[in-house]
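One protein chain is absent from this view; the other protein chains keep their places.
Up next is subunit A:
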């Protein structure tokens, strides 16, 4: 502030108003690598952990299970299995991220997936509908359930955990009614079954992975150039390149793993990315775009951060609240379809087991806060992998069922503790 000469109070009204020089423009953050790393470290220390716990968890768990089951865990077949195992929970978790961003919860997401899967199966088996009609029926069912939850939470203002706890019970009744007590509806439609059980051609997998990596690089670099040329605050180019490299390596590495022949007998070949993984990839890109780059996404974060402030800024808070439950239930419907594809059937207990707990755990492990306002779509993918590794590893170890419950419950508690402690840390660091 270079021109700050104190003025006489009375003179101000008539005299020309002088504004102090803008030191703001020069007051930018350092754009070099060291500065950026320092910022990142400060951010982590203040409790903003991002993807770190999930990535550490993946590394540690893979090491642990490889050590315990060296001959079965890291085989190509088991890895492919692990990916398909992660699909339903990941998709469910991606929907829950939206709900958690508002600091709400949807305890009925798991059974919603069961109801929707039952609707789909009944449409195929009983009414002989083609798969796309059945899928549409399931998705519409999800939207209807989500609208009902959203309306009860946002308009009537019942706490979401009560509404969805009630639906958790009620919807199980509907699945039971649809499927019949002790019954099973088989799912044999080729397209539905292929979703979790068939792989795309190896060449197509490589082409898609390469296209995604190139697309990601192009978007990131274009954005960097855009900001740089307009003189806006930018991350250092090295940082952008590093991020692109990590994402590309993950994409191509995953494709390499899934392109190995994992057939149990040398007579046939079994290789390629499962179609369900592609589905998760598409959903991830869509949700990331919606949350990160659209006004709607900003409004979701805003309502989660401070609903009254959002309302005063002109955001329609009620509509945002209803919409996140609709998205969660729609994604739950898709998760239910994938789960039905994986198991080739729908039973009265579809979606009523651990799925919801796993999905909440996945979102929280991935870095989404239970307190609202923080979280990303990718959290569901990272956390979903962690959960699938635990589930898969424990299966290989042949642990007793009671231990499985204890361990999974502990993992969820651990993730929630990290979230709560990080939040305390943030508020004491003023973030």
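Convention: a residue touches a chain if its C-beta (ideal position, glycine included) is under 8 Å from a C-beta of that chain, and two chains touch if they have at least 3 such contacts; residues count from 1.
The working rule: contacts and distances are computed from a predicted model.
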Absent chain per UniProt: "D-xylose transport system ATP-binding protein", "Molybdopterin/thiamine biosynthesis adenylyltransferase", "Amino acid ABC transporter permease" or "succinate dehydrogenase"? "D-xylose transport system ATP-binding protein"
So one chain is hidden, and I want to know which residue out of A:127, A:238, A:269 or A:306 touches that hidden chain in the complete assembly. A:306
Which residue, A:69, A:198, A:298 or A:425, contacts the hidden chain when the whole complex is considered? A:298
Out of A:122, A:262, A:342 or A:426, the sole contact with the unshown chain comes from A:426
Which residues does subunit A use to touch the chain missing from this display? 1, 4, 6-7, 9-10, 12-13, 17-25, 27-29, 226-227, 230, 232-233, 289, 293-295, 298-299, 301-302, 304-306, 308-316, 373-374, 426, 430-431
